[in-house]
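The other protein chains are all here in position, but one chain of the complex has been omitted.
Then we have chain A:
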């Protein structure tokens, strides 16, 4: 009799204890922290600018960027490292080695993905294809159709990264090649409308795949002052919804801080670009809470 009582009591207290434990363990995991690091238009700038450079003395350099990234990874291992295109062209490293060093170094730094910039076609589709074995990261571009080219199957329209329980959907948008890139370089690559593709991608990533965060890697350019009809990152942000962050490139735009744009649904979108040549590293930290109800009211943006 006494023995049974003891077992019952123990069972009950174990149940309570495990319940308590599971509750408390949930609480500590409730806030998740994701760090997005990004570059754009590095243009083969492997070495820092020399000390006597008139515009960017002592700026940039892959070796320093790698150290910076590593120190951030130590502080928060939950990092997504992205590039918005134009990895190629700008220093003799590219002319002599065709992009091999750029891709190998980005792989060493553990880049997760890059989109494709217009200058990444500079050695033609064959030149890009030849360097693909040196890249361990993904190439993501949703509006270029490479079906009838050697690049077929090597560029993904999107990718979902699972970062410590956070689902991050990344898609990419490239600029119109016609008039900008020689046809003999991009050959049968087809350019599709960025806004339409962005709508398809957000529908898929946010609505169907239920990603916690949707990022667009864009090489469309930040904005065009003298061309109101040309699609840009600021325009894209206004014309779409369900994109949380646009990481841009192409226009080599230096911003003091990320731009906040109201999207089609009246929600806030972050648009960022960090100039060019690896002079800066962009950092956006996202904090997620599991306990909060799913509303947009409590979202604070500090830039």
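Note that in this section contacts are C-beta pairs under 8 Å (C-beta built on N, C-alpha and C of every residue); 3 or more make two chains touch, one makes a residue touch a chain; residues count from 1.
Throughout what follows, contacts and distances are computed from a predicted model.
Peer 1: There's a gap in the complex where one chain should be. From "5'-Nucleotidase C-terminal domain-containing protein", "Siroheme decarboxylase NirG subunit", "Ferredoxin-NADP+ reductase subunit alpha" or "ABC transporter ATP-binding protein", what does UniProt name that chain?
Peer 2: Its record in UniProt gives the absent chain the protein name "5'-Nucleotidase C-terminal domain-containing protein".
Peer 1: Can you say which of A:62, A:155 or A:216 touches the chain missing from this structure?
Peer 2: A:62
Peer 1: Hey, which of A:90, A:117 or A:221 is the one touching the hidden chain?
Peer 2: Residue touching the absent chain, from the options given: A:90.
Peer 1: In the complete complex, the non-displayed chain touches which residues of chain A?
Peer 2: On the side of chain A, residues 3-4, 7-8, 11-12, 15, 19, 22, 26, 32, 46-48, 58-68, 70, 89-93, 95-97, 101, 104-105, 108, 122-123, 165-166, 179-180, 182-184, 210, 212-213, 244, 255, 257-258, 270, 272, 274, 278-295, 298-303 touch the unshown chain.
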